[in-house]
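Input: one structure, supplied below.
For this depiction, one protein chain was excluded, whereas all remaining protein chains were kept in their positions.
Naming follows writing order (A and B), and every chain is counted from residue 1.
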Amino acid sequence: MKNIVLLIFTFLQSLSGFSQSSDLPQVSVKANEFIVNNKPFVMRGLNTSDPEKLSNQGHWDLAYFEAMKSWGANVVRFPVHPAAWRRVGKEKYLKLLDEGVLLARSQKMYVIIDWHSIGNLRTEMYQAEGYETTQKETFEFWRTMAKHFKGNNTVAFFEIFNEPTTYNGELGTCSWQDWKRLNEEIIGIIRAHGNTAIPLVAGFNWAYDLTEIASEPINAEGIGYVSHPYPQKRPKPWEEKWTKDWGFVKEKYPLILTEIGFAGAEEKGAHVPVISDESYGEAIMKYCDTKNISWVVWVFDPSWAPSLFSNWNYDLTRHGVFFKKALMERKDK
Amino acid sequence: MKNIVLLIFTFLQSLSGFSQSSDLPQVSVKANEFIVNNKPFVMRGLNTSDPEKLSNQGHWDLAYFEAMKSWGANVVRFPVHPAAWRRVGKEKYLKLLDEGVLLARSQKMYVIIDWHSIGNLRTEMYQAEGYETTQKETFEFWRTMAKHFKGNNTVAFFEIFNEPTTYNGELGTCSWQDWKRLNEEIIGIIRAHGNTAIPLVAGFNWAYDLTEIASEPINAEGIGYVSHPYPQKRPKPWEEKWTKDWGFVKEKYPLILTEIGFAGAEEKGAHVPVISDESYGEAIMKYCDTKNISWVVWVFDPSWAPSLFSNWNYDLTRHGVFFKKALMERKDK
Partner (left out) sequence: MKNIVLLIFTFLQSLSGFSQSSDLPQVSVKANEFIVNNKPFVMRGLNTSDPEKLSNQGHWDLAYFEAMKSWGANVVRFPVHPAAWRRVGKEKYLKLLDEGVLLARSQKMYVIIDWHSIGNLRTEMYQAEGYETTQKETFEFWRTMAKHFKGNNTVAFFEIFNEPTTYNGELGTCSWQDWKRLNEEIIGIIRAHGNTAIPLVAGFNWAYDLTEIASEPINAEGIGYVSHPYPQKRPKPWEEKWTKDWGFVKEKYPLILTEIGFAGAEEKGAHVPVISDESYGEAIMKYCDTKNISWVVWVFDPSWAPSLFSNWNYDLTRHGVFFKKALMERKDK
């Protein structure tokens, strides 16, 4: 009995410990950089799996966030799947997010909230059931986020829509003007609430391609752009293609690769477009280092792919070995 | 037992009494006036609360309509909340409206049916849950009204959408062209049914602002425009601002203020933008008298605000004292 009391006491202490952490300094945008304390700040971190999944499995907790911190992350990305959002319900999901934000803050890591849909928001057709949403639901999600996290610096980024794609036309059409308007509508909704989180905007081809930004950038100041340059999006050598497809954006705007990663062809969960090896890791790290590009590795979960570890003892995959080292080497730089 | 039979008999008589009232003369539009029997006719009356609420509380009855008539009203406005419409269901809600229309007719009062939503019909985002609707539901509501009340002169007005607002951008954007198109679509639906009720169109800023009408009026003949000039929409003195914001419309089109009213700061239900005093009443009455502008006071219910009376004995509020007198003084003018 004493032990349980002690345990509860310790738990509550740790809880009040992280819940009392003071907020992080505001992240803002200046020219082509994210800025913290008046200095350019490169975000480097990790994707969690869906908070619903982690919570159901008992891993939406301090240990999980301490593990991410121990790898050297300064940012974590929460992929909120529309189907999970509906399944859990707004009030309970907000509690999950609140917990995650407090846990991240306690570890001095920023949070990206990511509306994790894949497909065509214009026609409302999606790649699979878990990504199903509507324009209305997407607008309301950001309305809710904007209102709920107003004034919260830890929630530094709102990633409007994970991976826009028409699936080569199977999901209908979406012009860049259509996509631009939808993003601008949502940025407007967020900012009308006085929320200063930085909106992150992705391009077509599953958030790979930002070429349209050259001629028709999003009509909003203070935002960042996103690419997901998985290894098989282009054949090697990558660098010139990356610059042409999305890297050029960093000359004018902040850029964050909110999903990178690889899986060896022999590994569990290997699938197009992620199959590659450490050479991809070397290339993308060198590319980002040279241009001060932020990045977030996918995914800190043993059952989603490409996994950074293979079980809840955190035994590392090849992917995990590479990016744990990459994060550690760049910690506090 | 005899008494009950007598009671029922009396009730049925009264019922058949009002249900046999012949219809009122048609209201039409000529230049900038509503016309009845070939003469300009100024509508002056009262807002009921939602028929669902009144029915649930046992007040959707002859006594209620006689009370409104006894104040001098020649028009009553029924605010149909989309959530109530869904909750009650189409068939039963139509019965409520039929009852209300027969009761109004028996008292020789015209009816405005008002789709009582508040928000942005383009993005389908609303101020609160009771106002949630869709473009489709709104179109279908008017299709139903147009079909059901075709040939019924008592139902003289269809107020398309109570209070359009983007809530300062929190509900996304809606251009005047967007709003114009939505109204024109609905007017087209109504008229395709051969229904001759007069469509009433509101402007932005919670139905306050009609400035866009100067350059881009709704493309339809025979309609009226609406403003809800609550006292705190502008600081005193009001008159010049009113003329600039919505009063100028009366030079070319019929104009009806379908919600006016005030609550003393000390009164129950006082809230922005209705807090004021009798000076507001004096000003708006003088303004309307000068320009032959129609008006409908909000609201003939003791628990909605600003209330005209404070309980079902019809004990008057300050607001009620003022506007009962105002109506009585203008009766039959």
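Here is the rule we go by: a residue touches a chain if its C-beta (ideal position, glycine included) is under 8 Å from a C-beta of that chain, and two chains touch if they have at least 3 such contacts.
Not measured: the values here are computed from a predicted model.
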Residue touching the undisplayed chain, where the options are B:His148, B:His193, B:Lys241 or B:Arg330: B:His193
Among A:Glu124, A:Glu212, A:Glu239 or A:Asp289, which one is in touch with the chain left out? A:Glu124
Of A:Glu170, A:Glu240, A:Asp315 or A:Glu329, the one touching the omitted chain in the full complex: A:Glu170
Contacting the left-out chain in the complete assembly, out of B:Asp61, B:Asp98 or B:Glu140: B:Glu140
Tell me where the left-out chain touches subunit A, residue by residue. 123-125, 166-173
Could you list which residues of subunit B touch the chain missing from the display? 135-136, 139-140, 143, 146, 185, 188-189, 191-193
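Methods note: only the chains that are shown with their structure count from here on.
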Could you state the distance in Å from the CA-based centre of subunit A to that of subunit B? 49
